[in-house]
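With one protein chain held back, the other chains of the complex are shown just where they sit.
Right, chain A next:
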Amino acid sequence: MLGIPWVCSRCLWRSAGTSFNRRVLVHSRTFKTGSDLSPALLTRARSLAVEHAALTTQLADTFDAKVARRIGELAQVATTLREWDSTTESISELQALLEDPTTEAELKSLAVEDLESSKLLLPGIAQSLKKALIPRHPFAELPCLLEIRPGAGGDEAGLFAFELMKMYMAFCSRRGFRCTIIKKEGGEGSAEDRLSEAVLEIETEGAYDTMRTESGVHRVQRVPATEAKGRTHTSAVSVMVLPSFPETGSDTHGPPGFDDPSSDYYIDPQEVRTEKMRASGAGGQHVNKTESAIRLTHLPTGIVVSMQDSRSQHSNRKKAWQVLRAKLAEQRREAREQELVALRRGAMGGVARMGRGDKIRTYNYGQSRCTDHRSGFTVHNLDDVLAGGQGLESVMDSVQRWLGDSEVAVMAAEASVKQA
(Lines give C-alpha, C1' and ligand atoms only; values in the text may rest on other atoms or scores of the structure.)
Protein backbone atom coordinates (compact mmCIF):
# COMPACT_ATOMS: atom_id res chain seq x y z
CA MET A 1 0.00 0.00 0.00
CA LEU A 2 2.73 2.47 0.97
CA GLY A 3 5.63 0.45 -0.30
CA ILE A 4 6.42 -0.39 3.30
CA PRO A 5 5.35 -3.76 4.65
CA TRP A 6 3.63 -2.20 7.69
CA VAL A 7 3.60 0.95 9.76
CA CYS A 8 3.11 0.96 13.46
CA SER A 9 -0.28 2.50 13.99
CA ARG A 10 0.91 4.36 17.08
CA CYS A 11 3.69 6.07 15.12
CA LEU A 12 1.22 7.14 12.50
CA TRP A 13 -1.09 8.47 15.14
CA ARG A 14 1.66 10.31 16.88
CA SER A 15 2.96 12.09 13.78
CA ALA A 16 -0.55 13.07 12.85
CA GLY A 17 -1.06 14.33 16.35
CA THR A 18 2.00 16.56 16.40
CA SER A 19 1.21 18.17 13.11
CA PHE A 20 -2.32 18.75 14.25
CA ASN A 21 -1.17 20.25 17.51
CA ARG A 22 1.28 22.53 15.85
CA ARG A 23 -1.32 23.96 13.58
CA VAL A 24 -3.61 24.63 16.49
CA LEU A 25 -0.86 26.34 18.45
CA VAL A 26 0.04 28.67 15.62
CA HIS A 27 -3.59 29.60 15.27
CA SER A 28 -4.04 30.36 18.90
CA ARG A 29 -1.07 32.67 18.97
CA THR A 30 -1.95 35.03 16.16
CA PHE A 31 -4.13 37.89 17.23
CA LYS A 32 -6.20 39.97 14.92
CA THR A 33 -4.59 43.37 14.78
CA GLY A 34 -6.70 44.80 12.01
CA SER A 35 -7.27 48.43 11.23
CA ASP A 36 -10.71 48.56 12.79
CA LEU A 37 -10.90 50.00 16.25
CA SER A 38 -13.68 48.53 18.28
CA PRO A 39 -16.17 51.17 19.42
CA ALA A 40 -15.47 50.20 23.00
CA LEU A 41 -11.80 51.10 22.65
CA LEU A 42 -12.68 54.33 20.92
CA THR A 43 -14.97 55.46 23.75
CA ARG A 44 -12.24 54.60 26.22
CA ALA A 45 -9.77 56.68 24.25
CA ARG A 46 -12.22 59.56 24.16
CA SER A 47 -12.78 59.54 27.90
CA LEU A 48 -9.02 59.53 28.44
CA ALA A 49 -8.62 62.46 26.07
CA VAL A 50 -11.27 64.37 28.00
CA GLU A 51 -9.38 63.66 31.21
CA HIS A 52 -6.20 64.87 29.57
CA ALA A 53 -7.81 68.16 28.58
CA ALA A 54 -9.25 68.68 32.06
CA LEU A 55 -5.94 67.96 33.73
CA THR A 56 -4.07 70.29 31.39
CA THR A 57 -6.31 73.20 32.38
CA GLN A 58 -5.87 72.23 36.00
CA LEU A 59 -2.13 72.20 35.63
CA ALA A 60 -2.19 75.69 34.17
CA ASP A 61 -3.41 76.96 37.55
CA THR A 62 -1.41 74.92 40.02
CA PHE A 63 1.53 72.66 39.50
CA ASP A 64 1.25 69.17 40.89
CA ALA A 65 3.83 66.48 40.18
CA LYS A 66 1.22 63.72 40.18
CA VAL A 67 -1.04 65.53 37.74
CA ALA A 68 1.93 66.28 35.51
CA ARG A 69 2.85 62.62 35.48
CA ARG A 70 -0.68 61.57 34.61
CA ILE A 71 -0.72 64.11 31.77
CA GLY A 72 2.49 62.65 30.45
CA GLU A 73 0.88 59.22 30.42
CA LEU A 74 -2.22 60.46 28.63
CA ALA A 75 -0.52 62.76 26.13
CA GLN A 76 0.16 59.96 23.67
CA VAL A 77 -3.50 58.89 23.69
CA ALA A 78 -4.73 62.43 23.20
CA THR A 79 -2.45 63.25 20.27
CA THR A 80 -3.06 59.95 18.55
CA LEU A 81 -6.79 60.32 18.98
CA ARG A 82 -6.63 63.79 17.47
CA GLU A 83 -4.78 62.34 14.50
CA TRP A 84 -7.38 59.60 14.18
CA ASP A 85 -10.20 62.12 14.34
CA SER A 86 -8.72 64.41 11.74
CA THR A 87 -8.06 61.50 9.40
CA THR A 88 -11.56 60.06 9.72
CA GLU A 89 -12.98 63.54 9.31
CA SER A 90 -11.06 64.17 6.13
CA ILE A 91 -12.14 60.79 4.84
CA SER A 92 -15.78 61.58 5.43
CA GLU A 93 -15.33 65.00 3.84
CA LEU A 94 -13.76 63.47 0.79
CA GLN A 95 -16.52 60.91 0.67
CA ALA A 96 -19.08 63.72 0.75
CA LEU A 97 -17.20 65.48 -2.01
CA LEU A 98 -17.28 62.40 -4.17
CA GLU A 99 -20.95 61.84 -3.64
CA ASP A 100 -21.77 65.44 -4.41
CA PRO A 101 -22.94 65.53 -8.03
CA THR A 102 -21.85 69.16 -8.48
CA THR A 103 -18.15 68.40 -7.96
CA GLU A 104 -15.93 68.86 -10.98
CA ALA A 105 -14.33 65.80 -12.56
CA GLU A 106 -10.76 67.04 -11.97
CA LEU A 107 -11.44 67.63 -8.31
CA LYS A 108 -13.05 64.23 -8.07
CA SER A 109 -9.94 62.44 -9.29
CA LEU A 110 -7.85 64.35 -6.76
CA ALA A 111 -10.30 63.43 -4.03
CA VAL A 112 -10.08 59.77 -4.96
CA GLU A 113 -6.31 59.90 -4.63
CA ASP A 114 -6.51 61.66 -1.30
CA LEU A 115 -9.08 59.24 -0.04
CA GLU A 116 -6.90 56.30 -0.85
CA SER A 117 -3.84 57.73 0.88
CA SER A 118 -5.92 58.65 3.94
CA LYS A 119 -7.37 55.18 4.12
CA LEU A 120 -3.88 53.75 4.01
CA LEU A 121 -2.91 55.88 6.99
CA LEU A 122 -5.79 54.67 9.11
CA PRO A 123 -4.52 51.21 10.14
CA GLY A 124 -1.22 52.67 11.32
CA ILE A 125 -2.95 55.26 13.45
CA ALA A 126 -5.32 52.67 14.88
CA GLN A 127 -2.36 50.52 15.78
CA SER A 128 -0.53 53.29 17.59
CA LEU A 129 -3.73 54.34 19.34
CA LYS A 130 -4.08 50.82 20.68
CA LYS A 131 -0.47 50.88 21.85
CA ALA A 132 -1.05 54.20 23.56
CA LEU A 133 -4.14 52.87 25.30
CA ILE A 134 -2.21 50.09 27.01
CA PRO A 135 -1.76 51.33 30.55
CA ARG A 136 1.82 51.70 31.68
CA HIS A 137 2.95 48.89 33.87
CA PRO A 138 3.11 50.28 37.43
CA PHE A 139 6.73 49.20 37.81
CA ALA A 140 7.84 49.92 34.25
CA GLU A 141 10.19 52.75 35.16
CA LEU A 142 11.90 50.93 37.99
CA PRO A 143 15.17 49.07 38.13
CA CYS A 144 14.74 45.40 38.83
CA LEU A 145 15.95 42.36 40.69
CA LEU A 146 16.33 39.10 38.84
CA GLU A 147 16.06 35.97 40.90
CA ILE A 148 17.28 32.69 39.44
CA ARG A 149 16.54 29.36 41.08
CA PRO A 150 17.01 25.88 39.71
CA GLY A 151 13.85 23.83 39.60
CA ALA A 152 13.38 20.19 38.75
CA GLY A 153 16.49 18.49 37.44
CA GLY A 154 18.96 18.40 40.31
CA ASP A 155 22.58 19.22 39.56
CA GLU A 156 21.87 19.82 35.91
CA ALA A 157 19.32 22.50 36.78
CA GLY A 158 21.92 24.15 39.01
CA LEU A 159 24.42 24.14 36.16
CA PHE A 160 21.96 25.65 33.75
CA ALA A 161 20.89 28.24 36.32
CA PHE A 162 24.52 29.36 36.41
CA GLU A 163 24.54 29.63 32.62
CA LEU A 164 21.36 31.68 32.67
CA MET A 165 22.93 34.01 35.20
CA LYS A 166 25.92 34.48 32.92
CA MET A 167 23.56 35.03 30.00
CA TYR A 168 21.69 37.81 31.76
CA MET A 169 24.90 39.44 32.95
CA ALA A 170 26.26 39.41 29.41
CA PHE A 171 22.97 40.78 28.14
CA CYS A 172 23.10 43.60 30.67
CA SER A 173 26.66 44.53 29.85
CA ARG A 174 25.81 44.54 26.15
CA ARG A 175 22.82 46.80 26.72
CA GLY A 176 24.80 49.00 29.08
CA PHE A 177 22.74 48.12 32.16
CA ARG A 178 24.52 48.24 35.48
CA CYS A 179 24.25 44.79 36.99
CA THR A 180 25.54 43.43 40.27
CA ILE A 181 25.23 40.09 42.00
CA ILE A 182 23.67 40.67 45.39
CA LYS A 183 23.24 37.06 46.29
CA LYS A 184 24.87 33.97 44.94
CA GLU A 185 24.69 30.60 46.54
CA GLY A 186 26.18 27.52 44.98
CA GLY A 187 24.46 24.55 46.56
CA GLU A 188 26.24 21.76 48.33
CA GLY A 189 29.78 21.28 47.26
CA SER A 190 32.33 23.87 46.40
CA ALA A 191 31.74 23.70 42.66
CA GLU A 192 31.53 27.25 41.48
CA ASP A 193 29.61 26.59 38.34
CA ARG A 194 26.26 25.68 39.82
CA LEU A 195 23.73 27.72 41.67
CA SER A 196 21.16 27.06 44.29
CA GLU A 197 20.00 30.63 44.21
CA ALA A 198 21.16 33.92 42.76
CA VAL A 199 19.79 37.43 42.81
CA LEU A 200 21.03 40.01 40.33
CA GLU A 201 20.32 43.67 40.74
CA ILE A 202 19.94 45.63 37.52
CA GLU A 203 20.19 49.21 38.60
CA THR A 204 19.25 50.96 35.39
CA GLU A 205 15.87 52.65 35.44
CA GLY A 206 13.32 51.00 33.25
CA ALA A 207 15.13 47.68 33.47
CA TYR A 208 11.97 46.14 34.88
CA ASP A 209 10.12 46.87 31.68
CA THR A 210 12.85 45.30 29.57
CA MET A 211 13.33 42.25 31.73
CA ARG A 212 9.77 41.47 32.74
CA THR A 213 9.41 39.18 29.74
CA GLU A 214 11.84 36.83 31.47
CA SER A 215 9.67 35.86 34.43
CA GLY A 216 8.74 32.22 34.33
CA VAL A 217 10.14 28.75 33.96
CA HIS A 218 12.98 28.29 31.49
CA ARG A 219 13.34 24.74 30.29
CA VAL A 220 16.58 23.23 29.06
CA GLN A 221 16.93 20.08 26.98
CA ARG A 222 20.42 18.74 26.59
CA VAL A 223 22.85 16.01 27.45
CA PRO A 224 24.22 17.21 30.75
CA ALA A 225 27.86 17.14 31.65
CA THR A 226 26.92 14.89 34.55
CA GLU A 227 25.27 12.31 32.31
CA ALA A 228 27.34 9.20 31.64
CA LYS A 229 25.14 7.48 29.11
CA GLY A 230 24.49 10.30 26.71
CA ARG A 231 20.78 10.67 27.39
CA THR A 232 19.05 13.97 26.91
CA HIS A 233 17.62 15.45 30.08
CA THR A 234 14.98 18.06 30.55
CA SER A 235 15.31 20.35 33.54
CA ALA A 236 13.89 23.65 34.56
CA VAL A 237 15.14 26.90 36.02
CA SER A 238 12.76 29.49 37.32
CA VAL A 239 13.47 33.16 36.84
CA MET A 240 11.60 35.87 38.64
CA VAL A 241 11.78 39.54 37.80
CA LEU A 242 10.99 41.79 40.73
CA PRO A 243 10.76 45.56 40.89
CA SER A 244 13.55 47.19 42.84
CA PHE A 245 12.46 50.20 44.79
CA PRO A 246 14.53 53.25 45.57
CA GLU A 247 15.82 53.12 49.10
CA THR A 248 13.80 55.82 50.83
CA GLY A 249 11.32 58.61 50.45
CA SER A 250 11.76 61.03 47.56
CA ASP A 251 8.82 59.50 45.73
CA THR A 252 8.17 62.23 43.25
CA HIS A 253 8.32 59.58 40.57
CA GLY A 254 7.60 55.90 40.54
CA PRO A 255 5.04 54.25 42.76
CA PRO A 256 4.76 55.53 46.30
CA GLY A 257 7.41 54.44 48.73
CA PHE A 258 7.28 51.94 51.52
CA ASP A 259 7.43 54.42 54.34
CA ASP A 260 3.99 55.73 53.51
CA PRO A 261 1.40 53.62 55.37
CA SER A 262 -1.27 54.55 52.84
CA SER A 263 0.74 53.06 50.00
CA ASP A 264 -0.22 49.74 48.53
CA TYR A 265 3.31 48.53 48.93
CA TYR A 266 3.75 49.58 52.52
CA ILE A 267 5.28 46.99 54.79
CA ASP A 268 4.68 47.31 58.48
CA PRO A 269 8.05 46.70 60.15
CA GLN A 270 6.12 45.07 63.00
CA GLU A 271 5.08 42.32 60.64
CA VAL A 272 8.62 41.39 59.75
CA ARG A 273 10.59 39.15 62.04
CA THR A 274 14.32 39.68 61.82
CA GLU A 275 16.62 36.94 62.91
CA LYS A 276 20.32 37.33 63.31
CA MET A 277 22.07 34.04 63.06
CA ARG A 278 24.09 34.10 66.17
CA ALA A 279 25.15 31.55 68.65
CA SER A 280 23.82 31.75 72.16
CA GLY A 281 26.07 32.92 74.95
CA ALA A 282 28.05 36.04 75.57
CA GLY A 283 28.38 38.68 72.88
CA GLY A 284 30.10 42.01 72.46
CA GLN A 285 33.83 42.06 73.12
CA HIS A 286 33.77 38.50 74.48
CA VAL A 287 33.45 36.95 71.04
CA ASN A 288 34.38 37.76 67.49
CA LYS A 289 31.88 35.90 65.36
CA THR A 290 32.03 36.44 61.64
CA GLU A 291 28.51 35.13 61.13
CA SER A 292 26.64 37.95 59.49
CA ALA A 293 23.60 36.15 58.12
CA ILE A 294 20.21 37.82 58.39
CA ARG A 295 16.85 36.19 57.89
CA LEU A 296 13.69 38.21 57.42
CA THR A 297 10.26 36.61 57.69
CA HIS A 298 7.17 38.48 56.62
CA LEU A 299 4.68 37.00 59.05
CA PRO A 300 1.36 37.56 57.21
CA THR A 301 2.57 35.97 53.98
CA GLY A 302 5.31 33.71 55.27
CA ILE A 303 7.83 34.99 52.74
CA VAL A 304 11.36 34.33 53.98
CA VAL A 305 14.46 36.10 52.70
CA SER A 306 17.88 35.22 54.00
CA MET A 307 21.12 36.90 53.09
CA GLN A 308 24.67 36.03 54.09
CA ASP A 309 26.89 37.13 51.23
CA SER A 310 28.38 40.20 52.83
CA ARG A 311 30.57 40.27 55.91
CA SER A 312 28.51 43.11 57.30
CA GLN A 313 25.25 42.30 59.02
CA HIS A 314 24.06 45.76 58.18
CA SER A 315 24.46 45.43 54.43
CA ASN A 316 23.00 41.92 54.51
CA ARG A 317 19.96 43.35 56.22
CA LYS A 318 19.68 46.15 53.68
CA LYS A 319 19.81 43.72 50.77
CA ALA A 320 17.39 41.34 52.44
CA TRP A 321 14.91 44.16 52.89
CA GLN A 322 15.31 45.15 49.28
CA VAL A 323 14.50 41.62 48.12
CA LEU A 324 11.62 41.27 50.58
CA ARG A 325 10.06 44.52 49.44
CA ALA A 326 10.41 43.50 45.82
CA LYS A 327 8.81 40.13 46.45
CA LEU A 328 5.90 41.60 48.35
CA ALA A 329 5.27 44.28 45.78
CA GLU A 330 5.23 41.73 42.99
CA GLN A 331 2.90 39.51 44.98
CA ARG A 332 0.51 42.31 45.76
CA ARG A 333 0.45 43.43 42.16
CA GLU A 334 -0.30 39.88 41.08
CA ALA A 335 -3.08 39.62 43.61
CA ARG A 336 -4.58 42.83 42.37
CA GLU A 337 -4.49 41.62 38.81
CA GLN A 338 -6.02 38.29 39.73
CA GLU A 339 -9.48 39.39 38.69
CA LEU A 340 -8.17 40.32 35.27
CA VAL A 341 -6.73 36.89 34.78
CA ALA A 342 -10.08 35.20 34.29
CA LEU A 343 -10.93 37.72 31.64
CA ARG A 344 -7.59 37.24 30.02
CA ARG A 345 -8.05 33.50 29.93
CA GLY A 346 -11.34 34.00 28.18
CA ALA A 347 -9.83 36.34 25.65
CA MET A 348 -6.77 34.40 24.74
CA GLY A 349 -6.85 30.85 25.90
CA GLY A 350 -4.46 29.16 28.25
CA VAL A 351 -1.17 30.79 27.29
CA ALA A 352 -2.29 34.24 28.28
CA ARG A 353 -1.26 34.23 31.88
CA MET A 354 2.39 34.80 32.31
CA GLY A 355 3.11 33.80 35.84
CA ARG A 356 6.13 32.46 37.53
CA GLY A 357 4.72 28.94 37.41
CA ASP A 358 4.43 28.76 33.65
CA LYS A 359 6.94 27.35 31.24
CA ILE A 360 7.88 30.18 28.96
CA ARG A 361 10.94 29.18 26.99
CA THR A 362 12.88 26.14 25.89
CA TYR A 363 16.60 26.00 25.22
CA ASN A 364 17.31 22.92 23.14
CA TYR A 365 21.00 22.18 22.76
CA GLY A 366 20.58 19.24 20.39
CA GLN A 367 18.81 21.38 17.83
CA SER A 368 20.66 24.55 18.84
CA ARG A 369 17.42 26.43 19.12
CA CYS A 370 15.65 28.62 21.59
CA THR A 371 11.87 28.81 21.43
CA ASP A 372 9.64 31.13 23.35
CA HIS A 373 6.30 29.51 24.04
CA ARG A 374 4.36 32.72 24.36
CA SER A 375 5.28 34.43 21.12
CA GLY A 376 6.05 31.16 19.35
CA PHE A 377 9.32 32.72 18.22
CA THR A 378 12.31 30.48 17.53
CA VAL A 379 15.96 31.39 17.15
CA HIS A 380 18.32 28.85 15.67
CA ASN A 381 21.49 30.15 17.19
CA LEU A 382 21.53 29.01 20.77
CA ASP A 383 25.13 30.05 21.41
CA ASP A 384 24.32 33.62 20.59
CA VAL A 385 21.26 33.56 22.85
CA LEU A 386 23.26 32.15 25.75
CA ALA A 387 25.95 34.76 25.20
CA GLY A 388 23.27 37.38 25.76
CA GLY A 389 23.60 38.55 22.17
CA GLN A 390 21.29 39.70 19.42
CA GLY A 391 19.47 36.37 19.49
CA LEU A 392 18.27 36.87 23.05
CA GLU A 393 17.27 40.39 22.29
CA SER A 394 15.14 39.34 19.32
CA VAL A 395 13.43 36.70 21.46
CA MET A 396 12.71 39.27 24.15
CA ASP A 397 11.43 41.73 21.57
CA SER A 398 9.05 39.14 20.19
CA VAL A 399 7.67 38.62 23.68
CA GLN A 400 7.29 42.36 24.17
CA ARG A 401 5.29 42.52 20.98
CA TRP A 402 3.21 39.57 22.08
CA LEU A 403 2.60 41.23 25.42
CA GLY A 404 1.45 44.41 23.72
CA ASP A 405 -0.90 42.52 21.44
CA SER A 406 -2.40 40.53 24.26
CA GLU A 407 -2.86 43.66 26.34
CA VAL A 408 -4.83 45.21 23.51
CA ALA A 409 -6.95 42.09 23.19
CA VAL A 410 -7.63 42.10 26.91
CA MET A 411 -8.47 45.76 26.83
CA ALA A 412 -10.92 45.29 23.99
CA ALA A 413 -12.54 42.39 25.79
CA GLU A 414 -12.70 44.38 29.00
CA ALA A 415 -14.18 47.42 27.32
CA SER A 416 -16.85 45.38 25.56
CA VAL A 417 -17.72 43.66 28.85
CA LYS A 418 -18.13 47.05 30.47
CA GLN A 419 -20.33 48.29 27.66
CA ALA A 420 -22.56 45.26 27.67
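We take it that a contact is a pair of C-beta atoms (placed from the backbone, for glycine too) under 8 Å apart; a residue touches a chain by one contact, two chains touch by 3 or more; residues count from 1.
The rule we apply is simple: contacts and distances are computed from a predicted model.
Per the UniProt record, the chain missing from the shown structure is "S-adenosyl-L-methionine-dependent methyltransferase", taken from the list "TBC12 protein", "Cullin family protein", "S-adenosyl-L-methionine-dependent methyltransferase" or "Ras-related protein rab-5c".
Residue A:G283 is the one among A:P135, A:G283 or A:G366 that touches the chain not shown.
Residue-level contact of chain A with the missing chain is found at 188-190, 249, 269, 273-293, 308-315.
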